[in-house]
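The complex appears here without one of its protein chains, the remainder shown in place.
Presenting chain A:
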Amino acid sequence: MRALPLIPLLLGGWLTVPALAANSSPQASDWLKRLAQAEQQQSYQGTFVYERNGSFSTHDIWHRVQDGKVSERLLQLDGSAQEVVRVDGHTQCVSGALVPGVANTPEAAARVLDPLRLMSWYDLGVAGKSRVADREAVIVTLTPRDQHRYAFELHLDRQTGLPLKSLMLDDGGRLLERFQFTRLDTRDAPSDDQLKASDICKPVAQLTAQAAQPATGWRSDWLPPGFELINSSVRKDPQSKNAVSSLMFDDGLARFSVFVEALDKGTAADIRTQLGPTVAVSRRLTTPKGEMMVTVVGEIPIGTAERIALSMRAQDAQAKK
């Protein structure tokens, strides 16, 4: 009977969780569901701009859904011609230098936005309406519940649910990046010709499950809540000949990668830098295997990246068994 007074305490703690989830508006969650469906059901073609600090680029996109099969081609219109062709979430070809070891894994199929999962880490809300690319849009805001992720503002097409504009903002309300359509056509589906890759697009190898080698030697003592491991690999760097372990985490929206590599000469300093939405934090780590450099790269606040970098540990042999 002594435990009886504790029950309300426990119950109280449990009751506050749904109370917090109630901060999200059902309309916002419905709009995000429409967004997730639109990518799988709606054909479109258009032009968008992408902007982060000091960098501004324009791109064309062709997206066709035919018999449940999603084909997509993206082409950068200014500067170098960056091109990607994807079919059903699998990248068929890319232009430019692909990092060795980056390839499609069998489970790499498109992960869709899950409003229920997002609701645990963001407050979803409808902030009003706007007009983007001559279309009526609804503004959906995703405000982070903690300081470990950024806020998003999505302008979704009222007619189709497609994202017409996406802004990423830090905790001070500063704009980190902008994605915005300037023209969108949802009536005419792209033709085969428009979806055909040009000569600069080089095919991407399809990895089998056996060939993908997961990075098992590292673990993190601390992760920001809600982030889960979605990919891990070990690749050999062609320059340094060192094995580079990489781990990728996401919370359903934001992503970060952790890279661990042995330091040969031991001259590198710890650094932290930010490229618009993406931070990079490097920390030296002394392990029984020698000096290692842990680098966290991702679309998360710099303090969080720092804490993750400090929390990486070598997995000892016993733990692996």
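Please note the rule applied: a residue touches a chain if its C-beta (ideal position, glycine included) is under 8 Å from a C-beta of that chain, and two chains touch if they have at least 3 such contacts; residues count from 1.
In this text, contacts and distances are computed from a predicted model.
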Just to verify: the chain that's not displayed, which of "Nickel import ATP-binding protein NikE", "Pyruvate dehydrogenase E1 component subunit alpha", "Anti-sigma factor" or "Ubiquinone biosynthesis protein UbiU" does UniProt list as its protein name? "Anti-sigma factor"
Absent-chain contact - pick from A:Q37, A:Q194 or A:T278: A:T278
By the document's definition of touch, the residue of A:W31, A:F48 or A:F227 touching the omitted chain is A:F48
Return the single residue from A:M119, A:L142 or A:V297 that touches the missing chain. A:V297
From the list A:Q37, A:S57 or A:Q194, which touches the chain that is not on show? A:S57
Even though one chain is hidden, which residues of chain A still touch it in the full complex? 5, 8-9, 11-13, 15-16, 39, 48, 50-55, 57, 59, 61, 63, 72, 74, 76, 79-80, 82, 84, 86, 91, 94, 96-99, 101-104, 108, 110-113, 146-147, 153, 163, 166-167, 169-170, 172-179, 230-231, 237, 239-240, 246, 248, 250, 252-253, 255-257, 259, 261, 263, 265, 267-269, 271-280, 282, 293, 295, 297-298, 301-304, 306-307
